[in-house]
Each structure stands twice: as structure tokens, then as C-alpha cells.
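A single protein chain has been omitted from the complex, and every remaining protein chain is retained in its original position.
Chain lettering (A and B) follows the sequence in which the chains are written, and residue indices restart at 1 in each chain.
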Amino acid sequence: MDMKTDKKKLGLKEKYKLLTRDLGWETTYHTADEVFPYVKYEGIKVHDWGKWEDPFRLTMDAYWKYQAEKERKYYAIIDAHAQNNGHLHITDARYLSALKLFVQAISPGEYAAGKGFARLGREFPGVGPRVACQMQAIDEIRHAQTQIHAMSNYNKFYNGFHAFADARDRMWYCSLPRSFFDDALSAGPFEFMIAIGFSFEYVLTNLLFVPFMSGAAYNGDMATVTFGFSAQSDEARHMTLGLECIKFMLEQDPDNLPIVQRWIDKWFWRGFRILGVVGTMMDYMLPKRVMSWREAFEIYGAGNGGALFNDLARYGVRLPLEWNDAVKALDHMTHQLNLGLYQWSFGTAFHTGIPSDEDMAWLSKKYPDTFDKYYRPRWEHIKKLKEAGTPFVNTGLAKLCQVCQIPTPYTEPDDPTALCLRESEYKGELYHFCSDGCQRIFHDEPEKYIQAVLPMPQLFQPPLGGDIGAWMNWVGLKNGVDNGDYDGSEDQKNFAAWRATATSNQ
Amino acid sequence: MQIDLRTVNITPRRQTFDHLAWRFGDKPASRYQEGSYDIQAEENLHYRPTWDPDQQIYDKAISKIVMADWHALKDPRQYYYNTWTIARARQQETTEANFSFIESRGLADSMSAALKATTLEVLIPLRHAAWGANMNNSFICGYGYAAIFTQACMFQAMDNLGIAQYLSRLGLLLGDTAALDAGKAAWVDGAAWQPLRRYIEDSLMVRDPFELFVAQNAALDGLLYPLVYGRIVDDFLSPQGASAVAMLTQFMSDWSVETQKWVDAVLKTAAAESEHNRALLCDWTKAWSARAASALLPVAALALGGDATAVVDEEMAAFKTRLAKTGIQL
Partner (left out) sequence: MSTVFIALQANEETRPIIDAIVRDNPAAVVNREPAMVKIDAPGRLTIRRQTVEEELGRPYDLQELQVNLITISGHVDEDEDSFSLHWNS
């Protein structure tokens, strides 16, 4: 009911500009260099922050309105899920391993990303990107919290969730995502944008959330589906911010291209290493599977990422250096990682298991070139050992990759029978790597990566001194409860018993 | 498969996560607790920041304030993302209703030209001050320690942005884009605004997150909001026929009262921790509030003229009384 006609009606873009851009001013009591001290040292040249295009033009009033609507829906479902024993609706409690891994390894990353975006929300000289980063900062806090809240009720009934905060800081496999996010947080503001905004959000988040959440839907887990999709609705904004930022850097100065390309190379590979964990959840931890890791990568990695790199080609950007290594790894990495997790499952706060005959039939259908040839025989062997009462356990110390922190379970890109190991000497010390990509990343910034905290050597140093019981206490792992094979676990027994009471009149 | 499971009574194996059981015992935790305690990484930080190798990625030592446990700085409003967003969405509905009430009835036009001019002169440059506050709170969240404290600062930063945007809309409603242009010119060049702009720009140089918390949220906003929205808008402009302005700035008045509770709780806890903290907080508060009062004086004079000194003095006295309750004597 606009009764006033004398004022010109402002369009969305114009209004947004007045309500954000126009708030900033050029400081005079202190120079821009003093106010924004971290924006130049990475070598990115920006001539005009005003050229920044705001992709989503959300003012705070709209933000509050739509986010509150999302929140109300989300918590209504979470409440119903808790009140109605929603945990008994899932297909099978072995599915929960994926959630345990998620809350230990991924949710802390959401929080860390929020911290980084709060910093960028202060450090970027442009008003447009600052506002977008600030919104992403609170969104990331939201994601960490909604994820913890979704897991809260599962934690009351199932093992493996209870010590996620200790796991985040101390558990060996959590060191993989932790080192990724710590790497981004210790980088400058532009590299952080490429790491999280571009690589993680644009290239990888779809792979993390979309197929994973569809998997949760297939497995009857409405709590997770809801947090996943609710979080994704924010990710669309975040992805667009990442893409906008990369275009902005490339358009501002041609000298930025080699720096940006180096970061794309680095963060693609860092991200791909994290996705190995997600792929393993998809291929091995979901009782009912929606698509294989390979299929998901074809749609969201190769399809979406390919379109993106075609588009960026006009700036001179090429595919990440290790793109081909990634494609070659698709048919192997989840199988190799899951074999690793199984043999080290005494030290995981989630259960693993030997795939059933039905699972193996699915895996050989989805991985026709590799599963039957390389991986089925190994599972059959492990199955025999278990049947003979001598289950396969590896308490040996794996060599950890100095960069991505994976215990080097992967094979050579062109030879699936040879373990891929690289090593380099730096200042008289020997460092190990899982791949050419990680070795290259190390040599670009050796002074950074020699600082890495390696959790396995930690176990053998004081105060733990190789005492596995003490290590378990330290990481919050309850032996025989949280770890080991799902088959025979408390989770399995309880789920079966509770389901039986729920479906009968006993 | 749809099965009715409501009748089943299963005894939970545990009530909450280990870190909350350690803090509060094994009982069901609130969503505020679950979302706020111990969710930031504490140990085994991998690399030193390349932007400042003297710091850790999360570093308590960036601030001179020392806390045995930064999680003591809890928010009495118990805001986590959900409760904050929903509280603000409700307030936003009221504000939106107020804006459309005033727009649809042309109430802004019933204000005299002089009253309108004073309103714009005092309020519109403040959108830039709110934007400075936004940058500062984003900083405190980015570099402060422990989610329970820093998340509230990020909410505060977004509130600051919302306020800057409400002020911009008020300017557009009362004086179109020319009002925003004039406000910005005054902010950048107008004599009355330079002490305040200097205050904001100086605060942008502060890199101790807790000192910045004091400078921005306690000292400056602790004086600015009661002065501008209480003394100037409610007590001075409204009775002259600018009740429309009071409606359009209701968010700011309510917000100031609400957020002061949080600011006071944080200060009180930090001051109670040690004499070291208390002394530091006294020094910071004293220095920044004195500067804030003198920076706000010419702004208040735009509306209140010769009465401004007395009014600012009264607000300063009220601020001292308020701070005394947190254990900080000015």
C-alpha cells in the first residue's frame, strides 16, 4: 500500500547498495593500511573494491525473517524426532557411524569456518564482501549448533558420540579435517576465501551434503536430513560468495592469476583428501545407499566442477594440477580408506564392519573395474580371519602424511597394487607424504607444514609413551564400547532389542 | 515402514555429551549449553597464523584480560543461533509493521520541516557509527576466545548492521537518498561528527578483543543509545511531534536495554575473576567512556543545543552507576 508516489521507487540492487555499501567511508584518522593490516601480504592486488558484485542481496531484515523460518521448521522436526524415538526409525544402527564421524570431524570445521569468516568480516576493505563474510560467519555457527543438536538425542542412546569435543582435538583421524581448517585459518584472508569459500563450499560442499543427506533420507534419519538441507540452503549463498570472490581477484589484476591458481591447486587437493572420508561414509556406512561416491563425484565433482573450470578458463585458470590423480583415485580411495579404518578400528570412536554379501554385490556393481579385482578378495580374507576367531587388527604405527595427515593408505595413481609413499628431507628431517599433491603443497610452504601436529607419533611420546589404554582415556574412547566391529557391538544389540519392544507387544 | 514407537520407554544410556557432563553433571543439557560450550578447538593447533606468527589460531593471550576459563563469560539471554534469530525476527516484524504504518498513513509528512531536519541531522550519520560497531564486533568474534563469548559478539555485529540499515531506511523514508548523502557528508566532514568518527577509527586500531569490547559495547554504545534514543528521540523530539521517529527507532531502544544485560554480565564476570582484570577494566572503561562522552557532546548539541552538556553529564552519571553494579568503579 504505497500511498507515497513522489519518491522514486528503489530497485533491489540500488536499495541494497544504499543499505550496505554506502555505510562504509574512507578512514582519515588512520590509513586504510593501518585499518586493514592483513590484506596486502599475500600479494593479491585489488584496485577497486567497489567493483565487487553482491550476489545475494540480503539485508538483515530479510535475513532474520527467512532464517527464523528455517530455524522454526528445523527445531520442530528435531523435537518431534526426540519425542517419538525417531532413532528407532533408522534402517540400522550401523548407519550411525556416519553421523559419529560427522560430528567428530566435520561439525568442528563448521565452527572453525565461522571463526575465519568473522575475521574476514573485519579484515576485507570492501564493504560488500565484509557483509557477505559476516553472514557466513553466523551461518557457520548455526551449522555447528544445529548439527550438535541433531546428534544430541542419538548420543543419549548410542555410543561414539559422547566425546566428540575431545575427539576433535585429540583423535588421529580428526586431525585430517582439523589440519585442513587450521591451514585455512592460519592463511591470509584471500587464501582463506579460496580454501573455504571456493574449494570447500563451491567445489566440495555439494559432495559433502547433497548425496550424504539424500543417504540420510534413504536411511530414515529425518534429524540429519533436516539439518543437512537446512544448512545447504545457506550454502547456496556461501558458494556464490566463493565464486564471486575468485572472479573478483582474477578481474582486479592479471598478476593475481598465478597466486590464485596455486591456491586452487592446493585447496582442491586438500579438499579431495577430506572427501575420501565422506566417500567412505557413502560407500560403506549407509545400510541403504542412494548413490556411490563415484556417481556423486561425477555429478557434483566432475559435472559441476568441470562447468566451473570451463567458465573460469577465460581468466586463464586451468583445472587443478591433481585433477587427473583425483579422477584416477575415484575407483579406489573409499575401498582403501575403509580397509584402513577397519584394521585400525580399535582406535576409532565409531564402528566399522565387513561388508555383507549384499553390500559387496552393490559395490561390485558400482565399481565394476576395481571392486571384484582388488578389494573383494581382501574382504573375503578378512571375513575368514574373523570367522576363524582371529580378526584382523593392525596396531602398527602408520606413516602419516605430513600435509593431509592421512595414514598413507592409498596406492599409486597408475598402479593400484603399489602403496603411494613420498618422502622429502627438509632441514635435516625426513617427512612423509601420501601423494605428489601433498608433497608439492609441503614444498610450497615447508615452514608451515613442519609445524603440523602428528597424532600417531604423539601416542608414542610422553606422557602416553605408547600406552594404548592411556591414549584411549585421553581421546575419550571407551574400549569395547565405542570402537571395533559393529557386529557384536552394544549399539547393535540395543537397537535390535529396542526395535523388538517397539514392534511387538512384549 | 511406519511403526508406532511412542509407547516404548527406553532408558537413555547417558544424558549428555562428556564435556557437558564434566561441567554440569550427567543431566540433560540445554540447547544453549550444547551449542556454546567447548565447541572451539583448544588443543593441538596445527600452524601459526601467517598473518601474525606471534599468535596462535585461537589465542587467549591476544587480550590482556586473563580468565581461567573463558566459558565463564556466558550470556544471560542464552542466545545461540536459534534463539537470537527468532528473537530478532519477532522484533523485525514489529519494526516492519511500524514502518508500513507510518508509510501508509504518510505520518512522516506531518512532521514539521525543522523537526524532520533535526531528526535527520542527528540520526542519519549514526548509521556509519553503527557500521563501525559492526566491524568491531566482527573483530571481537574473530579474535576473541571461546564460542560462548564470541558467538554473542557476532550476533551483536549483525544487530549493529541491522541498526545501520534501519537508520538508512528511516533516512530514505524521511528524506530520500539526499538524506543519506547529507548524513554521510556530515559524518566525513561535519565538525560535530569528527570526534565521534575519530573515536570509531581509533577503536578500529584496537586489537585486544576485550578492550575493544569495552570501547565499543560498554563505553560508546552504553552512552550513545540512552542518549540518542532515550533523551533525544523519546524525551526531546517525540513531544514536539516526532512520535513517528520513536516508532521507527523502537528496535534500537529495546535492543539497547536487552544487550546491556549481556554486556554487564560479561564485565561483571571478568572483573570478578581477579584484581588484575578489575583494574584493567577500570582503566579501559574510564578512558574510553570519557572520550565517548566528549565525542557525543557535539552530536547531542545538534538537537539539544545548550542543554546538551547537562544531559550528557547525567547520562555519564547513569553509566557510572550502571558500571558500579558490575564491580567497576569509575
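Everything that follows uses one rule, which is that contacts are C-beta pairs under 8 Å (C-beta built on N, C-alpha and C of every residue); 3 or more make two chains touch, one makes a residue touch a chain.
These numbers were taken from a predicted model, which means no experiment stands behind them.
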Neighbouring shown chains of the undisplayed chain, as defined at the top: A
Residue touching the undisplayed chain, where the options are A:306, A:377, A:466 or A:488: A:306
From A:82, A:217 or A:393, residue that would touch the chain that is not displayed: A:217
Of A:33, A:48 or A:69, the residue in touch with the unshown chain: A:69
Residues of chain A in contact with the chain not shown: 11-13, 55-58, 62, 66, 69-70, 205-206, 209-210, 213-214, 217-218, 225, 229, 232-233, 235-237, 239-240, 243, 290, 303-304, 306-308, 310-311, 313-314
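Keep this in mind: only the chains that are shown with their structure count from here on.
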For chain A paired with chain B, centre-to-centre distance based on mean C-alpha positions, whole Å: 33
Residues of chain B defined as touching chain A within the complex: 1, 3, 5-8, 10, 12-19, 29, 31, 34-35, 38-52, 57-58, 80-82, 85-86, 88-90, 92-93, 95-96, 100, 103-106, 127-128, 130-131, 134-136, 138-139, 141-143, 147, 150-151, 154-155, 157-158, 161-162, 164-165, 168-169, 172, 176-177, 180, 184, 187-188, 197-198, 201-202, 204-205
Contacting residues of chain A [partner chain B, same complex]: 1-4, 7-8, 10, 18-20, 22-30, 34-35, 38, 41, 59-61, 63-65, 67-69, 71-72, 75, 83-85, 88-89, 108, 111-112, 114-116, 118-123, 127, 130-131, 134-135, 137-138, 141-142, 144-146, 148-149, 152, 155-159, 161-166, 168-170, 175, 178-179, 182-183, 185-189, 448-449, 451-453, 455, 476, 494, 498, 501-503
